[in-house]
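The structure under discussion appears below in the form of structure tokens.
Omission of a single protein chain aside, the complex is shown with its protein chains in their original locations.
So, chain A:
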Amino acid sequence: MLSLSVRQISRKLQDGVIVPSDVCTACLYQAEKLKKLNIFVRLTKEVAEHQAKESDVRYTNGNVRSLLDGIPVAVKDNYCTRNIETTCSSRMLESFKPPYNATVVQKLQDAGAVLLGKCNMDEFAMGSGTVDSIHGPTKNIWQSGEKYTLLRNVGERATSVEQVQGCNSTHGSKMVYQELHHLSSHSNKEGSSSPSEEGDWFIAGGSSGGSAVAVASGAVFAALGSDTGGSTRNPAAYCGVVGLKPSYGLLSRHGLIPLVNSMDVPGILTRTVDDAATLLNILAGHDLLDSTTVQDSFIPLDLSQDIDISRIRIGIPKEYNCPGMSDEVMETWSGVADILERAGAEVVQVSMPHTPSSIACYSVLNQCEVASNMARYDGIEFGLRTAENRSTEELYASTRSQGFNETVRGRILAGNYFLLQRNYPHYFLQALKVRRLIAQDFTHAWSSGIDVLLTPTTLTDAPRYSQFISRDNREQCASQDYCTQPANMAGCPAVTLPIKLSKQGLPLSLQLMGQSYREDVLLAVAKWIETAVDFPRLQLET
């Protein structure tokens, strides 16, 4: 049950096969069982059970609020949740209980979703591994030592999922699975990766690593991440789930504790493209509390009609083929391009010449906004306050040096340097100009008739922890974000979806980027690819 999509579980709930409370209990059990993966910063058991019970009543009375009603979800720990600790994985906010709900959290709640918990992340979302957290690192579910089965959709002609899972219901989804692999650390058929060892495992990616593992492992059916330079797509890619970064301005950032205001967007993590669309439909729209959300009314996406792939023009930006990209990723990329081309899509190489400058530009803009956004953490109104009482300045200094990790402090320092009056034109202003050039690369692509761009999401499959921490946070972000952050610079939507397994038995994913506010086209193409590649679904053994 826990490996089903939102659509499928929703169908079961509507058919009365199960009730929300049972789903909630199963998810809580799963989350507890997977404790050592360190997915959750906090399980909101009481809230979840309460919300599930309320949902039970709605299903009984037939006033179900949405497809998400009664379905357990999780949110990254940088979304404000009323009276529930929101730490941003930082000592600074270790005991911070926001007095309000973020708009997207409120929308989930209004849709009837059940909040299972808050997910681990890199401190203040600065990182790409979910390793820099006061709560410790999050581990990838893949090759983690947990026993799981891989299920693959083999078409509508085979036996029904209910039979496979030993369920008696004759209703429900016609989606059908069969056992494909039986991969676990002890019975790895590929044999290319050694079993996960203590202290050396595969990272979840980041910074929304907790949210990605929560969805991949079956602890929840969907989760919110946040995406500033790839923080939703990177862990989604490493964990084999769908990660959607919507257009900037489509979803409210109110209540999302900011990293880079001009690039942050709430990210959606689900097991299927359809589910991503379901969440997008619930979350999108103008918010008075966020002046940067677009006022145009949002038209809900409908992916029920298959698209005619032969009418789609797909761009392959050559600059995304960069040093450090593994052969497997390259093969995956060209493999999917071939599939699309064979199906009649027009696949063309395009040039986005400013892509290599993107990382440097991003790092300047990121650090400047970080320096500014972090200025409020001074120990006065909320958050950590040290016992220092010699002077206000000393209190600030000691609170901020104890409250922030080295990465955060480093970015604050650099950002303040870039913003000094004498440096501003050479760094910040220059970076804004480069950002415009990067955004223009995208508009040129769209104006040449490209519908979506196809690129890798990450340069390799998930790295091992030991390998990942051998480089510092700054270096890691520079390579991890290479393919993802240009979309944040341009504000356009992007989605990552798993394609196949690597030789190590880890997910390999690709990214699609589309025109701003054309999530409909983007997700339609993603759904087509999803169906075509039929990536296996992970099911934990009970």
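Going forward, a contact is a pair of C-beta atoms (placed from the backbone, for glycine too) under 8 Å apart; a residue touches a chain by one contact, two chains touch by 3 or more; residues count from 1.
By definition in this document, contacts and distances are computed from a predicted model.
Visitor: According to UniProt, what is the chain that's been left out of this complex called? Choose from "Vacuolar protein-sorting-associated protein 36", "Glutamyl-tRNA(Gln) amidotransferase subunit B, mitochondrial", "Geranylgeranyl transferase type-2 subunit beta" or "Ribosomal RNA-processing protein 42".
Guide: So the chain that does not appear here would be "Glutamyl-tRNA(Gln) amidotransferase subunit B, mitochondrial", according to UniProt.
Visitor: Can you work out which residue in A:Thr25, A:Ser357, A:Gln402 or A:Asn416 touches the chain that's missing from view?
Guide: In the full complex, the listed residue that touches the missing chain is A:Asn416.
Visitor: Hey, which of A:Ser262, A:Ser334, A:Gln402 or A:Gln440 is the one touching the hidden chain?
Guide: Considering the complete complex, A:Ser262 is the one touching the chain left out.
Visitor: Touch as defined at the start, partner being the missing chain; which of A:His135, A:Arg233 or A:His254 qualifies?
Guide: A:His254
Visitor: For chain A, which residues reach the chain that was dropped from this view?
Guide: So the residues of chain A touching the unseen chain are 79-80, 86, 88, 93, 96-100, 102, 253-258, 260-262, 286, 288-292, 294-295, 368-369, 371-372, 374-376, 378, 380-382, 385, 389-393, 395-396, 416, 419-421, 424, 428.
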